[in-house]
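For this depiction, one protein chain was excluded, whereas all remaining protein chains were kept in their positions.
Here is chain A:
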Amino acid sequence: MSDRDVVLGRIGRALGPRPRDPDVTYEDAVARAYRRGPGDGARERDSGVLDLLAENLADYRAVVHRADGDGLADLLARLLAARGARRVLVPPGLPPTWLAEAAVEQVPDRAADTAYDLDRVDSVVTGCAVAIAGTGTLVLDGSPDQGRRRVTLVPDHHVCVVRVPDQVVASVPEALGRLDPRRPLTWISGPSATSDIELDRVEGVHGPRTLEVVLVSGV
């Protein structure tokens, strides 16, 4: 008997006879009395969703900037210059205008590149799929303006552009509703951190140690 049969047999014996279609009972079994939509939660009432996003991002040590469509290229150029970035990873679908003013070498992510190659770039600039105000989270889904998961992982400096207000939602349930589970997803809330030393948060372990977020309107 295979282990599969063994395990399934044990489950069947442990639970005994049950209704045939669990999906029918699922909706009844799981009451969803929690908030699912853009809430009237206290924090969202007190500050607008955008301010809440900025506040929560900053609370976990992301550096937040704002720009409008015209000022974006200039802002990105300044951020990269301030960082001293010379080689910048660029996902294949990043709008070319975004980096039009940056005096940097733009490095594409080629399938043949190894992790070592990625380790030799200074920064990466991406878009995002969704940003969640209530938790200060950016979600990347591998779309062309975000690239493979590894491009936002190996470089030490990540600049993420969020198109506001379109890409911003208030809560986690709203975000899941917008995402496609078949795509590889990375949820990012602040730069990499650890709580492993005396259960206190320290920023900067394996992922990018600096996360800059640009909230851009009018693009």
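Operating definition for what follows: a contact is a pair of C-beta atoms (placed from the backbone, for glycine too) under 8 Å apart; a residue touches a chain by one contact, two chains touch by 3 or more; residues count from 1.
In this section, contacts and distances are computed from a predicted model.
*Asks:* What does the UniProt entry say the missing chain is called, choosing from "Nickel-transporting ATPase", "Spore coat protein JA", "Xylose transport system permease protein XylH" or "Iron-sulfur cluster-binding protein"?
*Replies:* UniProt lists the chain that is not shown as "Iron-sulfur cluster-binding protein".
*Asks:* Give the residue, chosen from A:56, A:123, A:167 or A:210, that touches the chain omitted from the document.
*Replies:* Of all options in A:56, A:123, A:167 or A:210, contact with the hidden chain holds for A:56.
*Asks:* Which residues does chain A use to touch the chain missing from this display?
*Replies:* So the residues of chain A touching the unseen chain are 2-4, 6-15, 18, 22-23, 25-26, 29-36, 41-43, 56, 59-60, 111, 114-116, 119, 132, 134-137, 142-143, 148-150, 153, 172-173, 176-177, 180-208.
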